[in-house]
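We show some of the complex, not the whole, and keep each chain where it was.
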Amino acid sequence: MKAFEIVSQAIDPQHYADMVLRPEAGAVTLFTGHVREWTKGVRTLYLSYEAYIPMAEKKLAQIGAEIEERWPGAKTAIAHRIGELAISDIAVVIAVSSPRRKAAYEANEYAIERIKEIVPIWKKEIWEDGEEWIGDQKKKPGGEGL
Amino acid sequence: MITIHYFAGLKEVTGIAQEQADLSGRTVEELGQWAAEKYPGILAGASRIAVNEEYALPEDLLENGDIAAFIPPVSGG
């Protein structure tokens, strides 16, 4: 198991918490993002995630390096699952350990925000009456984009 | 030759996950134009192009053996 990885099986968050624990760590924050049944009044049946795996793992590791630079002493492990996920399944886990708790909270939240900015992973929502890739990939012909 | 990947919604635009093209020596911007001619609408859905697993600039030059990828807006987490 790697500290920054894309996986296609169920995530056991405790493994990533264990990976960052050290004698000098007084605090560990563990964030898990779960598939939610209802979003803005629409019922999700399941989600499907796709990733550009080697680049996604590089970008996750980059986030870990950014955290070590911003919060010295903080150590990070991140995994994101791809494939089909059911309601309540864990899509992403972020574990951060730090001597002090403030950094562990801040760095963890930083990680999820960066994931949503730079890591090539895509989510498709499947509802009872349709499905859609999240992120307006085909919605604005001639509009935004490159 | 370079290899080009298409992901998520873009793969549905192109109908393929990857292909090869003789674009060595061309810029990333020219790769975008080449793809836009072949797959109308692709640039509307691609927010960035990556080369060798790093986000690239429009003026970056493509070299033989490079792996490019059209990256739709990411939505992980």
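Should a chain be cited, it is by its letter among A and B, assigned in written order, with residues numbered from 1 in that chain.
What we mean here is this: a contact is a pair of C-beta atoms (placed from the backbone, for glycine too) under 8 Å apart; a residue touches a chain by one contact, two chains touch by 3 or more.
Every value quoted in this text rests on a predicted model; they were computed, and no experiment measured them.
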Exercise. Each distinct chain appears once here, so what's the real count of each in the file?
Worked result: A x2, B x2
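As a working rule, only the chains that are shown with their structure count from here on.
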Seminar exercise, completed: So, in whole Å, the Cα centroid of subunit A is separated from that of subunit B by 24
Problem set entry | Residues of subunit B touching subunit A in the complex | 5, 7-10, 12-13, 32, 41, 43-50, 53-55, 58, 69, 71-77
For this session: Can you check the complex and tell me which residues of subunit A touch subunit B?
Result: 33, 49-52, 54-56, 58, 80, 91-92, 112, 115-124, 133-146
